[in-house]
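Here is the structure we will look at.
Only one protein chain is missing; all other protein chains are in place.
The chains carry the letters A, B and C, assigned in the order they are written, with residues numbered from 1 in each.
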Amino acid sequence: MADVRLELAPFDSGAALAAFGAAHPQAGGIVSFLGQVRLEGEVEALELRHFAPLTLPGMEALAATAEARWLLAGLLVIHRSGLMHPGDPIVLVAAAARHRRDAFAAAEFIMDHLKSDSWFWKRELAAGQWRWIEPRAEDHADIARW
Amino acid sequence: MADVRLELAPFDSGAALAAFGAAHPQAGGIVSFLGQVRLEGEVEALELRHFAPLTLPGMEALAATAEARWLLAGLLVIHRSGLMHPGDPIVLVAAAARHRRDAFAAAEFIMDHLKSDSWFWKRELAAGQWRWIEPRAEDHADIARW
Amino acid sequence: MAMLLFLGRLEDRAGAPQQVLALAGPTPLAGVLDRLPAELAAALVAPGVRMARNGTLVSPQGLVIDDGDELAFLPPVSGG
Partner (left out) sequence: MAMLLFLGRLEDRAGAPQQVLALAGPTPLAGVLDRLPAELAAALVAPGVRMARNGTLVSPQGLVIDDGDELAFLPPVSGG
C-alpha cells in the first residue's frame, strides 16, 4: 500500500508531497520529513550508493513495518541515490493518518531507520577530495528507542 | 524569528511549505504537519472562531517557547480561522533544524498545544445543523507529555 | 456603554455573538450579570469560562466594568 521509491535522479519534493496530500483527503493529518543536502562548510557534493538487490526491498520492508505498527491512511517514502548537490532533496517521508500521533511516530520511526540501517553508503566531496562517511553512534542510539 | 500567521481565508499549504523550504537551505531537515478538514461522514463545513486579542499572540508565544526549547533554523505556524470545507487546510506547522529530532519534537509540541489550548472555538455543520465541538480529554493528555 | 462578547457555545446561549449594555458607571461583574437573563448569566460564570476585559484576561474576583469597556466571555477552547 505504501508508495516507496528509490530515485536515481533529482526529484521535486513539493510536487510529491502535494500529490500525496491530494490523494488522502480523508486523512486529517499529514506529517512529512524532508531531508536536503546541507549548504554548509566546504561540502560541494554528496554521493549515495546503494545495492540494488537490498536497498529498495529494505525500504519496502521498513514501510510495511510502519504500516503494521501504526494506523495510517497512506505512507510515502522517497530516497535518492547517486550524486547530489547542496539543496537537493535526499529523502522525503510523508505519513497520513486520522490521528496525528500515528503520523508523527511513523514518520520519525522511518527516518530513524533510514538514517541508520538502510542500505546506503555515503561520501562527501570537499576541497576536491571524496571522503566516505562512517556510521554514527548517534544513529544507532536513535533506533534503540523503537 | 518564527513566521506565525492567523489566516482568515483559504491558504495554499504547498506553496507555503515550498517557500519555507527554499528559505532554509542550510537546515538539513524539515518536519511539517498539515491538518485538513476531514472528508468524512456528514460534515459539510467547519468553522473556527478566534478572539483577536488573544489568539495570534498565543500562537506567537507558543512558537517562541518552541524556539527556546529546541535548536531550530526556522519555524512556520499558519492557522486558519473562519469557515472551511472538507479538504481545506486548517493548520500548517513546519520546523527546520540541523538535527531532525529537534524538528520532529518542535512540530509535535506545537501541534499538541494548538490542538488543546489555543484560543479557538470550533463548530461543525452536519445535516444542516451547527454544533459546537467541546474540548477532548485526549487533547489534554497530549499536552501533559510536555 | 459596554460591549459584551460571547465566544463559542456562549453565543448560542446569548442568541448573538455580542451585546451592548448601557452602564450608569463603573459596575461590578455581579451588576452586569444581573442585567442578563438568569440562565445566560449562570452560563457565563460556569466553571471553565474565562473573561477578558479589553483583550486582557482578568479574574472575575473584584472585576469592575466601566463605560467603554469590552468584556469577553471565553468558554473552554475546543482547540485548533
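One rule holds in what follows: a contact is a pair of C-beta atoms (placed from the backbone, for glycine too) under 8 Å apart; a residue touches a chain by one contact, two chains touch by 3 or more.
Predicted, not measured: the structure shown is a model, and the values here were computed from it.
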item	value
Touching partners, among the displayed chains, of the absent chain	A
Options A:Asp3, A:Glu60 or A:Asp117, residue touching the unrepresented chain	A:Asp117
Residue among A:Arg49, A:Arg69 or A:His85 touching the omitted chain	A:Arg49
Absent chain, residues of subunit A that touch it	35, 48-49, 51-54, 79, 90-91, 114-123, 132-136, 139
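In this text, only the chains that are shown with their structure count from here on.
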item	value
Cα-centroid distance, subunit A relative to subunit B, in whole angstrom	24
Centroid distance [mean C-alpha coordinates] between subunit C and subunit B, Å	28
Subunit C, residues touching no fewer than two other chains	none
Sites on subunit B at which at least two other chains make contact	35, 115
